[in-house]
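Heads up: the structure comes next, in structure tokens.
The other protein chains are all here in position, but one chain of the complex has been omitted.
A and B are the chain letters, set down in written order, and residue numbers restart from 1 in every chain.
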Amino acid sequence: MRIEISGLTKTYRGGVHALDGLDLDIPTGMFGLLGANGAGKTTLMRILAGIVRPSAGRVVVGGHDMASSAGRTAVQRELGYLPQDLGVYPDLTARQFLDYVALLKGMDDRPVRRRRVGELLEVVALTEYADRRLRGFSGGMRQRVGIAQALLADPRLLIVDEPTAGLDPEERIRFRTLLSQFAGRRTVLLSTHIVDDIGHTCREAAVLARGRLIFRGTVEELTRRAEGRVWSVVTDGPAPSEGTVVSALPQDDGMRYRVVARDAPSAQARPLDPSLEDGYLAVAADQS
Amino acid sequence: MTTFGASLRYEFRMQVRKRSVWIVPALTLVLFVLIGGSLLRDLFDPGERPLDPRTGVVGLAVQLHALLAIGFGCLLADRLVRDDRLGVAPILDATPASPAARLLGKYLGAAAATAVPIAVAYFGFAAAYAIDTRQPVALAWALAAFTVVIVPGLLLVAAFALAVPMIMPAPLFRVLFVGYWLWGNIVSPEMMPTLARTLFHPLGGYPLDALFGFHGIDGEDTWAGPVTGATFNVLRPEPTPVLAWLSIALLLLVSAAALAGGHTLRARRLR
Partner (left out) sequence: MLGPPLAVALGVAAALAFPEPSDTTRARILLGGLEMAVPLAAAVACATLIGQDPAREVQLSAFTPYRITLLRRMTVVLAWTASVALLTAAVLILTGWWERWPQNHGALAGQLTWLAPTLALSGLGFAAGAVLRSPAAAGAIVTTVWAVQQFFGDAVQAHQPGRLLYLFATTRGVVPGDWTANRLTLLGTGAALIALALVLLGRPERLISEEDE
């Protein structure tokens, strides 16, 4: 499902511009969305999910214009959505919650619905806890229920906002592998602050800042944006004041800093190969 | 299963499992028995109870309705805003299910679940009374009174309890609701302008008067119709069966309008 976004603007009450004339094309397959807090990622995802209306601009998903009610409903029939602040009904069991969402997604055939719920509980490793009330679930377990509900109707468009938040490292790796396998001929839009997740799953990505697009390309291109701008500095003095400090590792002879900066932060600075995270920080720094 | 059916089923299930849905009416009944003077005790006292089983169970309906509807409204006051508070709303809003059908299912499901303890209490006391007096017809009258008097009133309360917290905090709604319930039902029209005894009387004055011939436990009161010198008498025509049904229809119409208002407000917030 191809997504075409043109001139998309969203202004909330009080004059806050969440999106400001955004133009973006998202192809079939896995696509990453990066940006600082408040960049407009969540608003974009809510608009694509049909739960927030844009103030201006056009969004076409799989040929359906999201401006019309019929278009939104058509997209929602093909949609799986995992919101950032996932909530569940604490009074229901995991199985009942999934059954309820499945019914709302139009899965009327009871045996099919039950089978699908069972399969997904297996996929997210919750079969053992399927008949326990959600009030007793940990944050990670609730997130897994959220992932399961997003996959319920075998969606052609999957929108996931911070899907690996709260998952343990093994679960995180398992889930991002699952997303990659799921993508195939579908569209998966992955928004996250964990840049590493995008590096492991997406071929292409976009970076937003203050509601505008500041990068659109492959993850390799994003990484290359930091070429010649990543430095290692070892010092027992204060941290480098130029550029963005990516990490600080204590050493015997002081502190080793990894810095993204246009110029070498000091005479002793040694150049390093860039990572995807460095590329993202370089793009963000160019914008600020 | 339709969106409406799914929403009805699961909202009922969630609400009926809440401890407070059972604790609040139970405590209310205990308090009601303790203070004395209520039909909960008098129905089982041969010296005090009305001779006519219809008067007995209809009077019981009035007393329980007047009292238990308050807890009913307060318990329902967070059901619509709850989806947003719990963070479930984005998931539900992203489904192709019709929001109006979801709202209707939530309304009827949650209202029915909250009414279950009221029904259990009412029919429980009515059955005990029918057995005690050996008058099974009391149960038929109880069923009629529940359907015609209690259900429309509760549907009205539920609609406002769901819709009004969209525009004000639920605690403020609870304060205003209990004030309204007192004003609209109990305050005498001679004292101040009130909806009591009008076609919009939530306790069902017109059905009580015109369909059940109920004039209080002692047969000395009237529940509907004009009051000399009172304002809003234009809404208090002489009770007839047709007007009783019209009164029920009006309560349902106002309920539908309140729900539609809540639906519109929520849709507007998403824009």
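By our rule, a residue touches a chain if its C-beta (ideal position, glycine included) is under 8 Å from a C-beta of that chain, and two chains touch if they have at least 3 such contacts.
This structure is a prediction, so every number in the text was calculated from the model and none was measured.
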Subject >> Given B:16, B:43, B:61 or B:77, the one touching the chain that is not displayed >> reply: B:77
**OP:** Out of B:181, B:200 or B:214, point to the residue that touches the absent chain in the complete complex.
**Re:** B:181
Original post:
Which residue, B:66, B:139 or B:265, contacts the hidden chain when the whole complex is considered?
Top reply: B:66
**OP:** Over the whole complex, note the residues of chain B touching the chain we left out.
**Re:** 18-20, 23-24, 27-28, 31-32, 35-38, 66-67, 70-71, 74-75, 77-78, 82, 85-86, 170-172, 174-179, 181-182, 186, 190-193, 229-231
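Note that only the chains that are shown with their structure count from here on.
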Original post:
Taking each chain's centre as the mean position of its Cα atoms, how many Å separate chain A from chain B?
Top reply: 47
**OP:** Write out the stretch or stretches of chain B touching chain A in their complex.
**Re:** 1, 3, 5-7, 10, 13-14, 17-18, 83, 86-97, 102, 270-271
Subject >> Residues of chain A defined as touching chain B within the complex >> reply: 46, 49-53, 73, 76-77, 79, 81, 83, 85-92, 96, 100-101, 103-106, 108, 110, 146, 149
